[in-house]
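With one protein chain removed, the remaining protein chains of the complex are shown where they sit.
When the chains are written out, they are named A and B in that same order, and each has its own residue count from 1.
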Amino acid sequence: MSHMEQPSERPGDGIDPRGPNVPHFARLFAIWLLATAIVEPVLYFLVWPHIPPGTMTDAARGAQFDALVLTMTAAPVVIAVLEYYLYAMIVWHQKKGEPPEDGPPIWGHVGIQAGWIAITSAIVMGAFVFGTYELINTSGAGGGEGPSPIWTPAATKNMLTVQVIGQQWLWTYRYPQFGGFETPDLILPNHTKIAFHVTSLDVIHDFWAYQLGVKADANPNVDNVAFATTNETGRFTVRCDELCGIWHGAMYNYGYIVSPTAFYKWATSTEKKLAPLTKTLPKFAWTYNPSANGAGGGYYPSTDPFYEVYKYEYGSSGREGNLPAVHIKSFGWKPSQAGAHHVRER
Amino acid sequence: MTATTMELGAGTTGYRPTATRLAHPWFSLNVITAFLGAAAGYGIGHWIGNYIASNYAVVQSTGQNNVAVVLALFFGVLGFIVGIGGLNYPILKMFGYQPEERAPVEDWTKYFRFSTDHKVVGKQYLVGVIGMFFIGGLFAMAIRTELTNPTTHFFAPDIYLQIVSEHGTIMMMMATSLVVGPLGNFLIPLMIGSRRMAFPRLEAISFWIFLCGLMVILTALPLGGFDTGWTGYAPLQTEAAPGMDAYLVGFGTIGTGMILNGFNQIVTIVNYRAPGMRWSRLPIFVWSMLATSFLLTLATPVLFVAGWFGVLDRTAQTAFYVNTHGGSSYLWENLFWFFGHPEVYIMAIPGFGLVGEMLPVFTRKPLFAYRVGAAGMFGVALLSFFVWQHHLFVSGINPDMRPVFMLTTELISIPTGFIYLIGMGTLWRAKIRFTVPMMFCLAMYFNFLIGGITGVYNSDVPVDVTIHGSFFVMAHFHYTIMGGLLFAFFGAVYYYTPLLTGKMLNNTLAKIHFWWMFIAFNFTFFPLFIVGFLGMPRRVFEYAPRLQVLNDWASASAYMLGMSFLVFAVNFVWSVWVDPKPAPANPWQSLGLEWQLPAYKMPWYNFERLPIILSDPYHYGEREALPVAHLQGVLALAGAGAGGGLAPVGAVGPDPGPEISPPRGEAEREDPRPE
Partner (left out) sequence: MPKAGRLALAVFIFALAFGLGVWGVAAYLRIQPPNVNFTSGHRRGQPVDLTVQTVGSYGHGVHADWVSYLVKGPNGHWVHSTQWELPAHTRINVTVYQYDTGSPLRNQVWGLIRGTGGHSALLNGRRVRLLNSNVGNGVAHTFSVPALGVSVPLWGIAGNAPHQCAAAPCSLRFTHNVIKFSFYTTHPGQFRWQCFVPCAAGYLNGNGGPMDTLGYMAGFLKVI
C-alpha cells in the first residue's frame, strides 16, 4: 500500500472548502499558537502558586514546580489534540442532505509519521531528564528512598532524625536525638533538614505528610528514608496512604512546624516527661520486630527459628539482654545534646 | 439479492448429527448440573479441609479454617466445570474412549451449555461481562454513597473496605475480559476467515472459568469479605478474613481462564488465517487482540504464582510475604505489579483496536498509518513488562531504580501516542458520519487524552510523591480504563449488535445513553483528580471536610453515570429481545470481512467455503479497489461458483451494498467439523 498522500481525482476539488487546497494546517497552527499563548502565561502566573502541595518544605516546593513544568508541557499537547478533533468534527463531516461519499484514500504520510515520533520522543526524553534532575536535586524529592538512600542532602550535620512508626492504626514518632522518646505528636523545627525514617510494626502503611511533600511506605522490618527541609511554620496533615485495614481511613493526625526554639523546648520537656515510658520502650533501632517479644498473636508457632534470628532487634525492656549496639548511620545522627545544641543556636 | 434474503442457516441442517437430539436438554449437562457440581465440590472441599486442618492451633484459636475455605472454593470451581461438561473430553480420553465430536446444540439452550461455537461463546461472554460490570457498578454506587459525607458513615468501615475491594476486583476481572472475551472470541475467526478458534474446548472452558471467578469473588462477602482492595497487599492479606481466600482463589481461577483464552487466540490468529490473509491485511482489531493475548498469556502466570504463595501463607503458614519471618512484603508488590501493569494494557489495547476498527468505517477513509498503529500496540505490550516498579516509587525500592522506571514509563507514551496518530491521520479531510459508535470513538479519544496525560504526572517521581495512592491515581485509571476501554466497548456493542444478533439497537436511546454517560463520566471523575491533588488518599471512609463539595459533586454525578447504563440495558433488552427490529445487512457499509456475511445466520462452522482474502478491509474511497475477499473461496477461483469466475463479491465502492451470492448445493461439500 502506498504511504504517500494521493491527490484526489475528483473534479471540483479545487473549490471544495474542505478540499486539499484549503490551508487546514496553517489554520490549525494559528489557532494552536493563539490558544497556547493565552494558556501558558495563565498557568505560569495564576496557577503555579496554587498547585499543591504548597511550599512548606523544599520537597513540596520541588513537587509544585515539577507539576507546573509538566502542566506547561502538557498544555500545548492537549490543546493541539483537542483543537484538531474539534476542527475535524466541524469541518470534515458528512453534510446532511448531501449524498454519502467516501473520504480521500490517504494511507499514511512518511513525513508526518516520522515527525510525530520525533516530537513525542523529544517531549518524553525531556520529561525524563527533567524529572531525574529534579529527583536528584531535591534529595529524592521527599519520596521514600529505602534503607540506603543515594541522594542525600549535601550537609547532613545538623539534620533532625525522626523515626516514623506505622502500626495498625496510628502513627507514632521517635526522636533518637532526644533520648529516643516516642509520642503520637509530630512537631518539627523550622529551617531544618529532616530525615524521616519510616518503618512499620505490622502491615504496609504509607506515611504521607501532605503539605511537606513527603511520602514513604512503611514496611515491617524496613527502614525507608525520606528527606525534606522545612521552610514555613504551620500545621500539616499526616495520612496513611496505603490500605492497612479497618481504620485506614481514620489513620491520620496533624503535625506542626514550629520555631526551632519552641521545638527545642517541646522536645526537651517531652523527653523529660516521657522518661519513664522511654525506659520501657525497646532500645532505639531502625526497625523493630515485636513478634519476637511474644506479641505476634500466635500465628506462627513459637518454634519458628526466625524468632531467634530477629530477636536481637527488639527490646531493652527486661526480657532480653545482650543487645548489639544499633548501627548508627553517619548522616543526621548526633547524640541528643549535640543535636539540641544546634537547635539552640538558631 | 441481499443478505437478508439468503438463508445460510438452511445449509446446516444436513450436518446436525442425530446424536444431539437423543439427549433432552434438561438431562444433558448444562448450567443447572454445573451448579449442582459446584455445590457438591464445595461440600467435598470443605470436608477435606476440615479433616486436614481443624486441629491446627490457629484454626482452633480463630475459628477460621482457611484450608477448608480454599479447598471448598477450588473443588467448587472444579465441580462447576465438570458439571457443565467442560472436562468430558479429557476424561473420556483418559479412560481410552474416543469422544464423539458433535455439532453444538442449536436451540436457545446452547447459551446455557458448554458450547464450542465461538459465536455462542462470544455472546455468553457478552452477557457475562455486562452482568459483572453491573454488579461491580453497584458497589461503586455504594462507595460514592459512603463518601457523600466526610465524617458520618453509611456503612461500617470494615464493610466499606469490603465494598471497595469487591468493586475493584470485580471490575478488574471484568475489564480483562471485556473485549477479549465477547468480541475477541466472536470476531477473530470471522475477521481472519476461519471456521473456528484453534482450541474450541479451551475457548468454551475459559468462559465458564471466567464465570466461576466472578462467583468465587462474590462468595468473599458471605465469607467475611477482604479488606485489602484489589491489590491485595501482604501482609495485610495474611491477616485478613476468609474472604481473602476467595480473592486469591478467584484471581487464580480467572487467571486460568485468561491464560487459556489468550493462548487460544494467539494460536488462532497465527495459524487459522484464511488464504491470502497476510499479516499486512490483518484488521487492526485482530492486531490488538494478538498483542493483548500475548500479555494475557505471559503476565497472568505471575499473578497465579503470587496468589499461590498467598494461599500457602494463609493455609500452610509459610512466610513468603512476612518480613519478620524471612519473607518479603515487597515480593507480593513486585509479583503483583509485574502482572498488574501489563494487566493495565490488557485493558487498554483492545480499546485501541476497536477504535481503530471503527474509525475507517465512519470517516470513510483508510486507516492512517496502519503499520504504525499495529507497531504501537506491540510497542505498548512489550514495554508494559518493564514499567511495573512505578507503582513502588515511594515504597523504599532501590532508589536508583526510580529514574529507570520513570524512563520506561514515559517511553510507553510514545507507542500510545501512535494511537492518536492513526486517529488524527484518519480524521484528516474525512467524511465523518456521526453515528453512535463514532461518537463513542471520539469520546474515547477525549477521555484517554486526559487519562494519558495524567499518567505522565504519575510517572514523574517528584510529582508522584504527592499523588501516589491518592484519588488522583484513581481518577487517572478510571479515565484510561473506563473512559478508554469502556467507551470503546460500548461503541463496539452498538456497532456489532446488528452482526451478533441481527437486530438494530434503538438509535435515539443510544444517543441519550452516549451523552448521558459521557457527561456524567467526566463530571464524576474529573473532580476526583482535584480531590486527589488536594490530599485525599484512596480507600478512606473519612476525609477532610473541605473536600466535601467536590466529593458530593462526584457522588451525584456517579449516580447519574450509573443510571445512564440503565438506558443501555433497557435499549438492549428492548431492541434485541422484547421488540426486535431486524437490522439491514451491513448497516454501516463496512468493508470488513466480518460484515460481508450475516454472522447471526451463520452455521457454527461460519463459512461454507473458506474465503480467499484479497485485501485489507480499509479501502474506503478507492473506486477500483478489490473486494476484501472471495467468499466462494477456491470455487470462485476455479470458476465453479454461482457468482462465476473472479467476479468480486464483497462490498465495493463509495456506496457499497452487500452484494452476496453464495453458492449452495452445486459442489460437493467438505466436512466442516473440527478435527
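Convention: a contact is a pair of C-beta atoms (placed from the backbone, for glycine too) under 8 Å apart; a residue touches a chain by one contact, two chains touch by 3 or more.
No experiment lies behind these values; they were computed from the predicted model shown.
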item	value
Selected from B:V77, B:A142, B:L335 or B:V567 as touching the chain missing from the view	B:A142
Sole residue of A:N21, A:T261 or A:T280 that reaches the chain not shown, by the stated touch rule	A:T280
Among A:F65, A:F130 or A:W247, residue touching the chain not depicted	A:W247
Touch list for chain B against the chain that is not drawn	57-64, 134, 138, 142, 151-159, 162-163, 221-222, 227, 235, 238-241, 322, 569, 573-574, 577-579
Residue numbers in chain A that touch the chain omitted from display	165, 167-170, 172, 182-184, 201-203, 245-247, 250, 253, 274, 276-277, 280-282, 290-291, 293-300, 315, 317-319
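Definition applied: only the chains that are shown with their structure count from here on.
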item	value
Of all residues in chain A, those that touch chain B in their complex	1, 3, 18-20, 24, 51-53, 59-60, 62-63, 66-67, 70, 74, 77-78, 81-82, 84-85, 88-89, 92-94, 99-109, 112-113, 116-117, 120-121, 124, 127-128, 131-132, 134-135, 138, 140-151, 198, 202-204, 206, 208, 210, 213-217, 219-222, 224, 226, 237, 239-250, 252, 289, 291-292, 296, 298-301, 304, 306, 309-310
Chain B to chain A touching residues, read off their complex	57-58, 61, 157-158, 160-161, 227-229, 231, 233, 235-236, 238-239, 280, 317, 319, 322-326, 329-330, 363-366, 368-372, 392-400, 402-403, 406-407, 410-411, 413-414, 417-418, 420-421, 424-425, 427-434, 442, 445-446, 449, 453, 456-457, 459-466, 468-470, 533-535, 537-544, 616, 619-622, 654-655
